[in-house]
Structures are given as C-alpha cells and as structure tokens.
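Here the complex is missing one protein chain, while the rest keep their positions.
Right after this comes subunit A.
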Amino acid sequence: MHGRPRKAPKPEEEAASVAKAQKLRALQTQFFSFHHNKIYTKEAVELSAKLLEINPESYTAWNYRKLAVEHYLSQPDCNPDWIKSVLDDELRVVENALRQNFKSYGAWHHRKWVISKGHSSIDNELRLLDKFQKADSRNFHAWNYRRFVAESMKRSEQDELKYTEDMIYKNFSNYSAWHNRSVLLSALFEKKAEGFLSKEKVLPEEYEFIHQAIFTDPDDQSGWFYHLWLLDQTVTTDSPLLASSWPGHGYDVFLVEDRCYNGSAFSPFTALHSDSGSFPIVLYFNQPVGGVSSSTVTVECGFNKNEDLLWKPLSASNSQTARVWVAHLKIPSSDLLSTVEVSVGHSKGIISTRGFEYSHPSMFSFKVHVQPMERDFSQVSVAESISLREENFKIYGSQSEESIINSFNQLSIKNGHESTASNWRSEALAKEIECFRELLSLMDCKIGKLTLARLLMAYDVMSYPFANKLVHSEEVLELCSDLMKLDPTHYQYYKDEHSMVLLQKVTSSKESLLQHCFQYKDSVSSAICGPICLRLNNLSLSRMGAFEKLLWVQMLDLSHNELQSIEGLEAMQLLSCLSLRNNKLRSLTALEPLRKLKLLRVLDISYNQIGDHSIDTTRYLCSSPLSHSVGSESNKDETVTSDVALIDNWEAFYIFKDFNLNQLEIVGNTIADEKFKSVLVKIMPKLKQLDGKLLG
C-alpha cells in the first residue's frame, strides 16, 4: 500500500475516467433531485447506494442515507426485524464503498453511525476489520474503527493489547499499531487494571520491546515515536507540581520606590522597585494547569484580603490554563514588615491539562518590608536614564560574597516531593542512556543522538534535586552541535534545544549563574548601586528558557543572540529593564509576551529585523491577535483607533498600547522610520526617551 510511485495515466485509462465522470455526473444530478425533494423510495435510496459505490467520498449521499434511515425508522409500522434489515442494508453499502476506497472517511463514519443504533451484530465487525487490516496493516481508519468496535463490544484492553502485539510482530513498521498500544496502555494505567497498577513494572517491559524494533532497524521511524511516548510516560509525573515561585520560600522582599538601593541594607536579588502600588506573586508549575484561584491558593498577610486576590494565567493563547499564574498584592502606604504565607492546592481544583489533580499541597512564606515614599516619585524617574552599555556593568563582585550567596540561596526552591517515588524513573532513564550509547557506538544515527540528548537532559533534570548540578550538560550541548551539522534541515530545532540546555546549565548552579550577574552602575548618575542585571548576551541563543529559575530577574540583557522568539518571557513578571538588542526578531507580534510585563519600563529592541519581511509569518503560527485579544480591548480606545496613522500600524498599536515604557530603543529595524516613531509616541504618551532622545 505504501511507497508505490504514481504513474501517469495511459490514454485508455483517461478515457475510462472521463466515461466514469460522465456516469457519475448523471447519477449525481438525479441523486440531488431526490435529496432536495426528500424522496426516500426504494429506487431513490438504491440510486444513492450506486453513487456511493462509485464515489465513497460523496458526503451528501451518506447524509441522505442517514436521513432515509431515520425516515424509515419513524414509520408507524416499523418492527424490529425490519429495522434490522434496513440497517443491514446500510452496512452492506458501506462495505461495498470501502472496497472501492478503504480510506473513505464518510464510509467509516456512516458505519459507526449505523452500529451506534445498536441493532446490528457487532461480532461481524471484528471479522471485517481483520480483512481490512490484513489488506493494509497501517490503515489508521481501520485502527480507529477498531477502537470504536472494541469499546462497543467491551472487549478488554488486554485482548486488544495482544492484538497490537501480533500486528507488530508481523511488521513492526506500523505507526497505527504502536499508537494503539500507547492508547491502550494509557487506558489500563488510568483504570489501574490488574498488572498495570504501576508504570514501574510495565514501562521497563515496553522499553525492552521497543528496543528490539529500534536496534533491528534504526531507520524505521515508527519505533522512535513509541519510544518518545515511553520517555514522556517515564519523565512526566501525572499530577502537576509547583516548580518555583516569586517570592520564594524565606525571601525577604524589600519594596522601595527608589531605584537607588542601599546595598548594605537589603539583598539586591530581592529588593523590588515598584511604582504601581502593588507587587506580583508568581506561581510557576511544571506543566500547564487550570483552576488557580483564591479558593485553591490562599495568601495570608496583614495587608490584603485573600478573597480580593485575582489570579491570572500567563499564556500566549489567552486560554485558562498556563504554567505561570500571577496575582498582585497591593502595597500599603505605611512602613511595614509583614510575613506572607501562601498555600497552594490545600483545597482541590488545580488540574493539569491532562486532567490530573494537583496532589502535593505546598506552602511557602516570605517577609515583605515596605519603605514609604520619601521623595517625589515623578522627579526621580525623569532624571533617570538607563543605558545598558558595557562600561555600566560590573561583575557582581567579591566585595560581599557571603551576603550574595545567602541571598542567592534564597532563590532556589526546594522540592522534595517526588524524591522516593521517582527512583524507578531515574533507573529507567539510566538504562535507556546506556542502551542508546551502545547503539551510537555501533552506528551513526541522528535520531539516536537526539534521543540520547533527550534522555541525558531528562536524567539530569530528574536527579538535579539530589546532585544539584546537571552532570551531562556538556555532552548534550555537544550532541546538539553535532546534530546541527548532520541534519541542516532541522538546524533551528537543534539550535533551540541547544539554547535551552545552555540556559539550564547556566542556571543550574550559583557559581555559573553568578558569572552572568552584573551590577548596573550608571557612570553619569549619582546612583551608587542598582539592581542586579542578568546578562545572557552573546550566547547565540535562539530561544529563551529556564524561566522557573529566573523569576527574580529585574534587569535582563539578551543582546547579541539569535532570538527569533521570546515565548515564555511573560513569566518574568519582575522585569523592568530588558535588552533584546542585536537579535533576529522579525515582527512586532514577536513582542507579544512583553505585553504581560506590567513592570517593564526600559526596552531595547534595536538592531533586529522587524519590518524586513513584509509578511509576518509568526502571525500564522500564533493565534491571530485580531480574532482574540484585540476585539474586546480595542473598543474602549475607539478615539485612538480612528486615527488613520494608527490604523495603518494596528500591530504596533496592539503591541505597544499596554506598555508602560519610559525608554525604548528601536533604531536599526527596517520598520523604525520617523513616521513610525511618531506613531509610537502617540501610542505611548508616557514614553520619555526614544532611541536615546528625550521626548518633550
């Protein structure tokens, strides 16, 4: 069935197909007249059968037959025998149609519909399926229908599992069979069926099974797909977990209204400047969850009522599930030292997208210090101008090593929940790693290298809480670099993986992270010391990641990388100053994640490729801003949108209108001409500095 080259039709074949088309057209015309006049006589119904046997793709004819069946069944003199004969007729027509084309969606669907009526014997169906699955063992229509039949018959998953095994033994190059196996195993795990109580027992056997296929023929893709599913089953814990939060447990959070912190008084890692009268609490889960609210998360503090807190998901798609959730605590205007306790998941309701309940209730607490405003706020801000130039950074120094380490230690959130349960998981991974190292010692194999990289990463992540470092990151980076050379078609994918691993590595230990922490010190301004700036510049990153470890970052330098997307950056709620200078951002819509950063004041997107390409391809990849988010919000700005210049630049309007920027650098992008800049000034009235020029 597969891998047959298409041949050009011979003249006589073409003639035959013309004749067939003519016949079909005549049938169709007649059929439509019956259909529109709701004629369900024997002749009319037989005509539709004829039509379907020639062209099983005629959906209208299938629907007509459904109507005809309903019509017959609604007759007053209808008895069970007659119903059965009507439905048997339908099954016969479907079978004939399937002989013509066994991949006809309409025909398989019609069969399901007839069987669902419950008057036909289902036993026949398995026999029919055996025939079709013999003719083409990978026919996914047949496999799909098989699942339906098995369920209707209440055939046990164990029996079906045996069937997939038999099919796989006949020819293991069968995606459908492997897929069905994963579906059946998932069902058995969920049911906690006998022998399938724990993945711990079943998965190693499945690994053993798939190794036979992968080692026998590593060039066959079907086995690798199943292996990927197994890896996912091994790595993913069913119930979601809280990966990190801001503030973390035991933090001392200093809220100040002045950017000029006194370094000796509080840690630069946890001091926060806020001019909005509130500060965020960020929850970062290990997988997307829904149901985070004031009833599932309790925040106890002296200055806010829990019920008043509004938890919002931070996701690009505006769905009600996200890995990151945020709520804002209002800052009281008086001097304050208060302890805040956050309990997550003590009452039910937080549920992963796969339907698993958050089952490890956790609690963390931190202290908040508030200093009341001493100076006129606006005065200070005007004078300030932040310039992320090399000379303004000092490597975060040795002068107060101990305090740094102490405050730095606060940043990691310990999570001991899975420590005992995941023993078998890391054992399974270790075994897999050994296995694929062996395969690669035998032969060069791209997917083998990728799989080994994935395994090593998964193993490192799993053992991180114990080892406290990523043992294999150098090897994984090497594998990724190797793959970029070996498989240029998927260069970008490997590059992204490389970036993620590199970021994991940088953030994995305090030593490595500290190398990227700089202190911002403006040479002109009088400020002695500013916040910590995390500089991840010049790393040739194509993607940003490791957000769970970077929630504390307020100043981030991502300049001189190869970023095309900054997906996920919305998690970094504390960001006030961001440089994306000299990257490969190609459109304004790529800046979408920044809209959710309410504290962002300084943004540098100079020297990117915004406007280079007249067609913004990201718009096709992401959900269209017009169809979703814009609709409701844009109404209130009707006066603005009536401006012609803004309508022409609706993208700019949509992206920038929610920004609270003081300072923007956009020079070096095709889009950034004078006209565009004037539009920006219009959109962002609060903007004080554009491309280094103070705005009046």
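Points worth noting:
To be clear about the criterion, a residue touches a chain if its C-beta (ideal position, glycine included) is under 8 Å from a C-beta of that chain, and two chains touch if they have at least 3 such contacts; residues count from 1.
Quick note on the criterion: contacts and distances are computed from a predicted model.
From the set "Non-structural maintenance of chromosomes element 1 homolog", "Rab escort protein 1", "Complex I assembly factor ACAD9, mitochondrial" or "ER membrane protein complex subunit 1", the protein name that UniProt assigns to the chain left out of the figure is "Rab escort protein 1".
Of the listed residues A:Q75, A:S156, A:S198 or A:T216, the one in contact with the hidden chain in the full complex is A:T216. When the omitted chain is restored, the residue from A:S85, A:S121, A:S156 or A:N171 that touches it is A:N171.
For subunit A, the residues touching the absent chain in the complete assembly are 169-172, 211-213, 215-218, 435, 438-439, 442-443.
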